[in-house]
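The complex is shown incomplete by one protein chain, all other protein chains being positioned as in the whole.
Labels run A, B and C following the written order; every chain starts at residue 1.
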Amino acid sequence: MIGIGLIGYGYWGPNLARVFSALPACRIVGICDLREDRRGRAAQSYRDSIVTSDYKQLLDSPEVQLILIATPVQFHYPLAKKSILAGKDVLVEKPLARTSAEAEEIIRIARESRRIVAVDHTFLYSGAVETMKGILDSGELGEIRYIDCVRVNLGIFQHDVNVIYDLAPHDLSIIDYLIRRDPVTVQAMGIRHENHNVEHLAYMHLEYEDDLIAHFHLNWLAPVKIRRTLIGGTKKMIVYDDLEQSEKIKVYDKGIVIRSDDQDSLNRVRIDYRTGDMVAPRLESREPLEVEAEHILSCVRNRTRPRADGEAGFRVTRILEAAQRSIQRGGAPVSLESD
Amino acid sequence: MIGIGLIGYGYWGPNLARVFSALPACRIVGICDLREDRRGRAAQSYRDSIVTSDYKQLLDSPEVQLILIATPVQFHYPLAKKSILAGKDVLVEKPLARTSAEAEEIIRIARESRRIVAVDHTFLYSGAVETMKGILDSGELGEIRYIDCVRVNLGIFQHDVNVIYDLAPHDLSIIDYLIRRDPVTVQAMGIRHENHNVEHLAYMHLEYEDDLIAHFHLNWLAPVKIRRTLIGGTKKMIVYDDLEQSEKIKVYDKGIVIRSDDQDSLNRVRIDYRTGDMVAPRLESREPLEVEAEHILSCVRNRTRPRADGEAGFRVTRILEAAQRSIQRGGAPVSLESD
Amino acid sequence: MIGIGLIGYGYWGPNLARVFSALPACRIVGICDLREDRRGRAAQSYRDSIVTSDYKQLLDSPEVQLILIATPVQFHYPLAKKSILAGKDVLVEKPLARTSAEAEEIIRIARESRRIVAVDHTFLYSGAVETMKGILDSGELGEIRYIDCVRVNLGIFQHDVNVIYDLAPHDLSIIDYLIRRDPVTVQAMGIRHENHNVEHLAYMHLEYEDDLIAHFHLNWLAPVKIRRTLIGGTKKMIVYDDLEQSEKIKVYDKGIVIRSDDQDSLNRVRIDYRTGDMVAPRLESREPLEVEAEHILSCVRNRTRPRADGEAGFRVTRILEAAQRSIQRGGAPVSLESD
Partner (left out) sequence: MIGIGLIGYGYWGPNLARVFSALPACRIVGICDLREDRRGRAAQSYRDSIVTSDYKQLLDSPEVQLILIATPVQFHYPLAKKSILAGKDVLVEKPLARTSAEAEEIIRIARESRRIVAVDHTFLYSGAVETMKGILDSGELGEIRYIDCVRVNLGIFQHDVNVIYDLAPHDLSIIDYLIRRDPVTVQAMGIRHENHNVEHLAYMHLEYEDDLIAHFHLNWLAPVKIRRTLIGGTKKMIVYDDLEQSEKIKVYDKGIVIRSDDQDSLNRVRIDYRTGDMVAPRLESREPLEVEAEHILSCVRNRTRPRADGEAGFRVTRILEAAQRSIQRGGAPVSLESD
């Protein structure tokens, strides 16, 4: 039985509590939040758990083996660090930290302390992403030429982070998992409201080696909700629409054909297209957070590396940080290497 | 009765011929194309028209008052120039020219010769764009914060122009008409296939004064066809989906509300959102090209300036040119002023 | 504080428990289910409630004022009857009873005992239905000519009731609430699998006075989920799509125009159509079951008649019963009057 301490009972914390508490392999030893109203709700739902405003009480508890950190981003680094130094494994909300330096230090301390760092990249545990992973690994798409992500809706403007830090970790963690490659340069352009201190709309553009690009539209001020990713391969292409009820993944047997014998083209090749069937594979429908929770408990038990580990959190954080720098430089490309 | 000469009977020329020939106010005097098979088709459909491989025959004809130029882009400038110097009015396919310098010279010559230059920005004559124009002019959207255009599908890779020159003139001409403003900077990033000489996927990013931005996803290698524009205002927002059968324009009574009394925000304002009804206005359903043809004939008859005149063509061409330069500079912002 | 006893903790019972238990005006005194596994789950979630396999324990409890009956249909009548005779108010799952005779007796006993009978017609408390009710009551649709309901998906074939009893109460209760009229005749046709004892696909057809009809497609064997109702008026029409995220109700300003001067029609009138804007009104987004629970607690407290009372349950049951009879008679129309 793995003992769990949860820090942060705002928007996401209750979901973590609900899912972990339903698993037989663990129990919620304690829940910490600074706000009294939230502590009241936690106490009502988890009567056998300690509810406290002092996170140290959880770090000090010998019953607690795993700390879940679901606070605002600025507290991820100090709380993760203290938890690890107190001998706990940690699961940290995305993004892992504000800066890549913070992320690196969390990784370093965990390595030295032989503690596990997991980042809550929940989408990696969804049936849709798992299915795409299988398709990409099989090579059936041909060469991947581009990934285009649109994640927009009408949402409350946050104050502590901009729309990139808020929304992009989802797509960045999915792409990181799917293609296992780091971009070379990052560009980002954004706008903020005159009375607001962070961007509410941003475009981010990543360039990888071998002419692969990834592009992101992130927006809190859109009239409709769109969650759609296009993955363009030379042989097949994917449309991933997370708002579709059952056909979230569509694989199009469409691609390009290079013809070299075309007389019109003056000895150049001609690129034509080819179109075949579309398949929407059946997807695993279990709740991703539940799959993730089981996976992380298994990692804690067996001392193995989680699918989304500290390094994955670092890679995402590093891109967010570079995007922030690009915005400050008026959209100029920022190299990841030189940072 | 206005006499018309049509140069170019490839993809778009037959549409111009079909629509103009159906109007009582004009007649197709002659059609020119270099390819014999196309001339054969023209001759079969328009038995009373001259069909020729020599465009000079049309320029020399005293019966011809208006020349329609529907050739590849590289011939727009020389043919428009010669037509105007031969005393003809011209309607030129989009984009007006390859470079802004060419476009400027066409305008200059036309002004000196008192000839009319129209550019075939067909979308300006659609019910959808006309309806959006009315909405934007009324001010009911509040401040426009962004325009986001996605125009993607699986299409034949062209050789003479890249995907920006091919697809962006539609959106640029619409935006030019809707907001009547010039961008300050242009950025563009694109990819091309290793065996191909022009970009098949590009993103273009325009910045205007007062924090307005416009962004474009242009793509010949997408598995699905998307033609969708979001216009985000502070009071209302529009979704324009040109593939919708009847509800192409949706106006969302959604926007942001600035709250200054929020205690959580430490004396900063809080920006919240507001959501109301959606209205899809009834749209005029006449074929846009027919509306355009009537408009241009009226301009020719009354010597008035067409809705899409040479200046509109120049403004679009100048942005295309700047986008091209930005791609060559690795996505760096290019100022329109300094050109 | 109203004390509540819940009988039946299978599919729907836990939802009732969740929603009522969250309201401050009541508390769950006890929960009854015959199956041990369900009692285990109930006990875990509601630690302060009695959990029992004997419903009489709830009927006998002086703390219980309202009994919620969420059992299979066959037990609705006996449990409602006993609850009322024990002095309790009741909320019964839909359909109220297997037969109109049972429903009538429940109503009679409740009237004599001055107890409240509510039927769980949850949709009546949704923002979508409330909005439609306002539109219909305003008269802006003109004369209602037809209502067409499609409620299909791939679902587990039930054994105790056929697809009409399972799915039609939703649509019948909505229509009953919207138009407040009883049909004159009922027709139904259905098919059952050779190895199955109840219909898994059925069409039901109701005729009202003044040429109004309502038609239903009810299906457990459909590859896609559809929840769509068309309401056709002579002046406006509604499409109600319950699977739409935010635009569940669309009001089309479309209708017919009668022209009497048409020469083609040989002195008959000509009926033409008219088309205008479409409006998707903003809907109240509170959970319908929560709205309903508050309403019913208020009725219990103030001794008022619930929106969906025993009579509403009777009217729905009577139509279900007639549909069953029509199926047995090979689809022949069954008159409601003569029953």
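Heads up, the rule we're going with is that a residue touches a chain if its C-beta (ideal position, glycine included) is under 8 Å from a C-beta of that chain, and two chains touch if they have at least 3 such contacts.
Keep in mind that what you see is a predicted model, and the values were worked out from it rather than measured.
Every visible chain touched by the undisplayed chain in the complete complex is listed here: A, B, C. In the full complex, chain B touches the omitted chain through residues 47, 225, 243, 245-246.
As for the chain not pictured, it touches chain C at residues 145-146, 148, 150, 152, 154-157, 159, 187, 189, 191-197, 200-201, 203, 205, 207, 211, 213, 215, 217, 219, 221-224, 230, 232, 237-239, 250, 252, 254, 256, 258, 265, 268-273, 275, 330-333.
Taking the whole complex into account, chain A touches the unshown chain at residues 247, 253, 275-282.
Operating definition for what follows: only the chains that are shown with their structure count from here on.
Nearest to the global CA centroid, when each chain is reduced to the mean of its CA atoms, is chain A.
Chain C has its Cα centroid 52 Å from the Cα centroid of chain B.
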